[in-house]
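Worksheet for the structure shown next.
Complex shown without one protein chain; remaining protein chains in place.
All chains are identified by letter, namely A and B, in their written order; residue positions are counted from 1 within each chain.
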Amino acid sequence: MPQPPDFTTTLDVQLVAASQAGDMVAFEELVARHRDKIYARAFSMMRNEEDAIDLSQEAWVKAWQRLKQFQGDSSFATWMTRIVINLCLDQLRRQKRTRAESIEQLDEELGGVERQMPVVTLNPTEGLERAELRKRIDKAMTQLSYEHRTVLILHEFEEMEYKQIAKVMNCSIGTVMSRLFYARRRLASLLQSLKKEQQS
Amino acid sequence: MNTELQLQALLDVELDARETREVEALLAQDAQSVALMQELKWMKLAVAGNEAELKLPETREFYWSKIARTIAVEERQAAAAPAERVWWLKFLYPASGLAAMVAVLFVISGGRPTDGADTESVPEDVNVVSFRSESEQMSVVYVADENGNFSPVSQEVKHEPEADK
Partner (left out) sequence: MSLKPTNKPSRWQFLVLLLSFGWGFLQLGVASVPVETRVQAVLIWGTDEAKPTGKSLKEVDPKLREKLGKIFKWQKYFEVSRQNAAALPGKAQIVKLSEECSVEIKILPENLAEVKLIGKGKTLVTRRHSLTKPDALVLAGDDKNNTAWFVVLNFN
């Protein structure tokens, strides 16, 4: 009886090469290795478990179909993450078209709101344990619009430069900068409120 | 670019040398800008590297089975798509589709050859995924239907009124 190959010590690049040659078992190993990260990225953008599972799976299907295009300029994980980010953005844009915008979102789009917010003068994350900090950031990020959340994710988690974000989000660098600025300011304000809630 | 965005660009190391000098000069004489810069810095430090850690809420087998099935279906559809192809392509595509299907079934079955057992047939409008969990000793056939059109559990069971107690 043939035993399934053991890929535990195989490098990603070797698995990618095997997958490019049509080896689906190697591709399954890549899926197993990176599925949590790809799902987490989809979830961070969609804030919905079902959408995140569906879109992350769609990303893997797309990756299999486009494997030949992967040249190894970045790591496989980075390449995969870009695919899932693009799929999430497409989905979010579609959803936005079909949904009434909130007043807050309209305010954000009009610009200028962030300048009216008072500056937070005490660090709202000081003294927090890492787990608690992560929890609060995650909670605060759910309250941002998808454009602002995405800019933060791409800049802080994916470490992308302004121009790369502009390309992915199909907008100008200026828009990226103002969205990032708003997102940070709003986040500071939300984290401050959470801190106050905790203290009271 | 307005001053606030310039401050942020300085923080994100997105300015050239001349712009950097200009913004630093502004920071040296404007307390408000310093306070704003501090807030932006706190947020940058707080967010970077502090993404919530999430795990996919599905098993490896179940998650993969849906991917493998979609790949097989799409390859089959691509093979079936009529196009102006040279005659041998008509044979090549179905053959590769079949090979992919066999590969998928091989992977799903954990590398064991199939003997006609553990196969399912469904009507065209029903979409299922099947897989085997070796560790839990379960063979699973899952009917994927996001609308939940077929529900063997009645509404009364799901929402029994308090009075039934």
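As a working rule, a contact is a pair of C-beta atoms (placed from the backbone, for glycine too) under 8 Å apart; a residue touches a chain by one contact, two chains touch by 3 or more.
For clarity, every value in this text was computed on a predicted model and none was experimentally measured.
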Chains shown that the absent chain touches, full complex: B
For subunit B, residues in touch with the removed chain: 57-59, 61-62, 115-123, 126, 128, 130, 132-133, 135-148, 150-154, 157-162, 164-165
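Heads up, the rule we're going with is that only the chains that are shown with their structure count from here on.
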In the complex, subunit A touches subunit B at residues 1-4, 22, 24-25, 28, 31-32, 35-36, 39-40, 43-44, 49-50, 53, 56-58, 60-61, 64-65, 114-115, 119-121, 123-125, 130, 133-135, 137-138, 152, 155-157, 161-162, 174, 177-178, 180-181, 184-185, 187-188, 191
In their shared complex, at which residues does subunit B touch subunit A? 1, 4-5, 8-9, 12, 14, 32, 35-36, 38-40, 42-48, 50-58, 60, 63-64, 66-68, 70-71, 74, 100, 103-104, 106-107, 110-112, 146
